[in-house]
Structures are given as structure tokens and as C-alpha cells.
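One structure below.
Apart from one protein chain that is not included, each protein chain of the complex appears where it belongs.
On to chain A.
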Amino acid sequence: MSTLKIKKGTSKHSAYDLKDPNADIIETHTLTVIVTNEAGVLARVIGLFSGRGYNIESLTVAEIDHEGHTSRITIVTTGTPAVITQIKAQLGRMVPVHEVHDLTEEGPSVERELALFKVAGHGDKRVEALRLADIFRANVVDSTLESFVFEMTGTSEKIDAFADLMRPLGLQELARTGVAALARGPAET
């Protein structure tokens, strides 16, 4: 259980506590939410985050069980421990939500993201881009005489690192899917 730490700082001039009383420790958590795949369910989840002022770092969604009409939403969010607990409680009480799991808290998990990088250039830069792509185990999925599109799967940090390297070498465009994640081991989340 996380503890709620209250800081001083209430405005004397408002009925409302305008400052976030917990604005001290910010954590990043990966949540996986199993929902009924019905119209508007993603809007509900996103609306909860925007309406209550929670952060979304990344969000992915797709149907995972066609027969059972269920989808998995993977959300990477940041907040204080109290806010993270509140996010899980708010998600959990939504009618179409079946399960909420905090992969960050529940044990080891694997997190992967897929990204496409369009890199254009000539000469040494082009050679260097291809060499680095090889080191990062990115695949070339499109090629012209002056450009490549690389495909890479990995953690968000790995994709960030590769993007940083490609920028001076002619990175034109970047597309990322957001994080998909599962708990390690045989048990179902």
C-alpha cells in the first residue's frame, strides 16, 4: 500500500486545494486493462485520464479475444503513488472493465514497442545509418537510393536511443506503436 503524503500549501482564497498535495515522488507504471470490446470503451478510458488530470505516456489497444469480445489496453502512466492507486481504482470501477493489473507492481514483466524510422541521406551518413541499424538489430523494410525505413522492436528506451542516433544521420519521420506488455512467467495476468 502506498501512503498519501500531504503537503502544506492550500490557498487561503479558494475553497479548493489548488496544489497537488502529493507532488513529490513521480513514478512510472505500466497498467494492463482488460475491457469489453464495445463502442466507446477506449473513449471512456481516455476520458477518465483527461477528465481527472492523469497522465498518459503511452496507450495501446487491440482486441485480444474475438469470441469473448475483450480487448487489452496497455497504458504507461506517471504519477505519485497515491495517484497511481487512484487511477487503478477509477479504472476498476468502470462498468466495461474486467481486470486492472499494475505490471510495474505485480512483478517482472516484458515491455516492447515497435517503431518505424525513415532516414534519408547520402554517402557516409547513409552507410553509418545502416551500420548502426545492424548493431541495434533493426530491419530494413523499405529502401530507395537515398532513404531507408528501419523497423525495430524493443523497449521504449532502446527506441529512444536509436532515434537519437538517427537524428544527425537524416531521420525524417518516426512512427511508434506504444508499449505492449505482459507479465513474465506462466501465469495469466
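Just so we're on the same page, a contact is a pair of C-beta atoms (placed from the backbone, for glycine too) under 8 Å apart; a residue touches a chain by one contact, two chains touch by 3 or more; residues count from 1.
Assume contacts and distances are computed from a predicted model.
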item: Undisplayed chain, where the name is taken from the UniProt record, one of "histidine kinase", "Branched-chain amino acid transport system ATP-binding protein", "YCII-related domain-containing protein" or "Acetolactate synthase"; value: "Acetolactate synthase"
item: Listed residues A:Gly47, A:Gly107 or A:Pro168, member touching the removed chain; value: A:Gly47
item: Touch criterion as defined above, residue of A:His98, A:His122 or A:Arg184 at the omitted chain; value: A:His98
item: Positions on chain A contacted by the hidden chain, ascending; value: 3-4, 6-8, 10-17, 21, 36, 39-40, 43-44, 47, 51, 82, 85-86, 89-90, 92-96, 98
